[in-house]
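Of the protein chains in this complex, one is absent; all others appear in place.
Up next, chain A:
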Amino acid sequence: MENNAFYVALSLLLNLDASLFQIVALSLQISLLAVLIAAVLGFPLGAAVAIWRFPGRGGMIVALNALMGLPPVVAGLMVYLLLSRAGPLGEWGLLFTPGAMIFAQVVLVLPILAALSRQKVEELLGEYREQFVSLGMSHSRMMPTLLWDARFALLTVLLAGFGRASAEVGAVMMVGGNIDGVTRVMTTSIVLETGKGNLPLALGLGIVLLTLVMLINAGAYLVGELTRRRVG
């Protein structure tokens, strides 16, 4: 019985295992905060690329699209080099802290949010452009209107970003270091437990992680559907 992953997952939850809850809470904090920061930066960036015409715009779109597939370990390595003592941001002393993990996840999620929101906003702009020009709107005035009117599409984009953040392990492992009680999150624990041969625990953690991601997605879907029905 103790070797059954579902049993392990259930007993972890039912016993209100303190260390488990700390790990889960840290995972959620890091991923949600990273997605939030990436959204604050990425949505306006995506909208700006959609609205303005400037030299190098095509190259920027290609770069953003390509960076959606940035391997987490590469992002982790870049952030590691930036934050390491000898690196340009070494003074911040962020390496092997949750802050470094958020940094790395922002790097991973930002291109996804920017590239996908660029596409959504551009579609919407195609529909609205003449009306906007007719209303005498400047490009910078178009941005908030477009972002608000694309809100349902952007919610899905946000979920894609959150999926990326919560699922990746390479970057947070490299810059966080998987330190027990400090930078240990669900994915790094799973790697660790698998390495130790504690497969039921690793699987149990995996089930908890999946359930959480599922719940957050279901919640976002419900909120989106309810408002969509109301707003049309």
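Just so it is clear, a residue touches a chain if its C-beta (ideal position, glycine included) is under 8 Å from a C-beta of that chain, and two chains touch if they have at least 3 such contacts; residues count from 1.
Just so we're on the same page, contacts and distances are computed from a predicted model.
Engineer: Name the absent chain by its UniProt protein name; which of "Transketolase", "DyP dimeric alpha+beta barrel domain-containing protein", "ATP-binding cassette domain-containing protein" or "NADH-quinone oxidoreductase subunit C" is it?
Structural biologist: Checked against "Transketolase", "DyP dimeric alpha+beta barrel domain-containing protein", "ATP-binding cassette domain-containing protein" or "NADH-quinone oxidoreductase subunit C": the hidden chain maps to "ATP-binding cassette domain-containing protein".
Engineer: Among the options A:G69, A:G136, A:G181 or A:G197, which residue touches the chain absent from this view?
Structural biologist: Touches the omitted chain: A:G136.
Engineer: Provide the residue numbers of chain A that touch the chain removed from this figure.
Structural biologist: Within chain A, the residues touching the omitted chain are 127-128, 130-131, 133-137, 141, 145, 148-149, 151, 230-232.
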